[in-house]
Every structure is written in C-alpha cells, then in structure tokens.
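Have a look at the structure that comes next, please.
For this view, one protein chain was removed and the others were kept in their places.
Take a look at subunit A:
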C-alpha cells in the first residue's frame, strides 16, 4: 500500500521550471511518480529505480530526501550541488526543479518515426 495517500503524509508543491508545470507531491512519493500521477511528461520517465539517469534534475530550491542513485548517473559532486534523479527525490517541502535529462534526447526524433 506504499503509494496510497496515507493520512499524515504531507503534500508539497513541485514546480518544474521551463515547463510551466506545478503539482502536489506527497512526501512519501517520488517526485517522478508524483508527476506521472498527474499525467504530465516534463521529466522523462525511465526505470523509476535510480539506475538509468533519464529523469535527472537539478533542485533549485527546497528540501528533499534522496534514495539510492547510480553513480554512473549522478557524481558525488553533482549530488552535493543539488543534482538528483527525480525517481529518487522525495519532497520534504515545496520544490523548484529544472529538468536535465540524461543525454538531451539525442536519439530522438531522428532515429524513430513519429506516431501515426
């Protein structure tokens, strides 16, 4: 029942700059999951487990807790400077974040056809 809105789990506002997107995210839910719940697509969604790095963000302001993230995606120095993986960021207050992504969608759209 980890994803239910347990009473007592505070919600915080998450604002994603450059996307004009703001949503409420419970403190016990990852920022990425919070975004998926409102069906928004600002941050790319990959593994959701801290391994692939496509959901990389920079937290510009606000406090958060972090889960375990692959060092191949976020260096120790980056981590100290507020860079994190959105699937492993749990808001502890209102957050303002910027999408970094992993490789700026280099493969898209040149390598894949558009939807029909």
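Here, contacts are C-beta pairs under 8 Å (C-beta built on N, C-alpha and C of every residue); 3 or more make two chains touch, one makes a residue touch a chain; residues count from 1.
Convention: contacts and distances are computed from a predicted model.
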Exercise for review: Between "Ion-translocating oxidoreductase complex subunit C", "Formate dehydrogenase iron-sulfur subunit", "Metapyrocatechase" or "Amino acid ABC transporter ATP-binding protein", choose the name on the UniProt record of the chain that's been left out.
Suggested key: "Metapyrocatechase"
Review point. Of the residues listed, A:48, A:66 or A:98, which one is in contact with the missing chain?
Key: A:48
Practice item. Name, in rising order, the residues on subunit A that touch the hidden chain in the full complex. Key: 2-3, 44-52, 54, 68, 70-73, 102-103, 105-113, 115-116
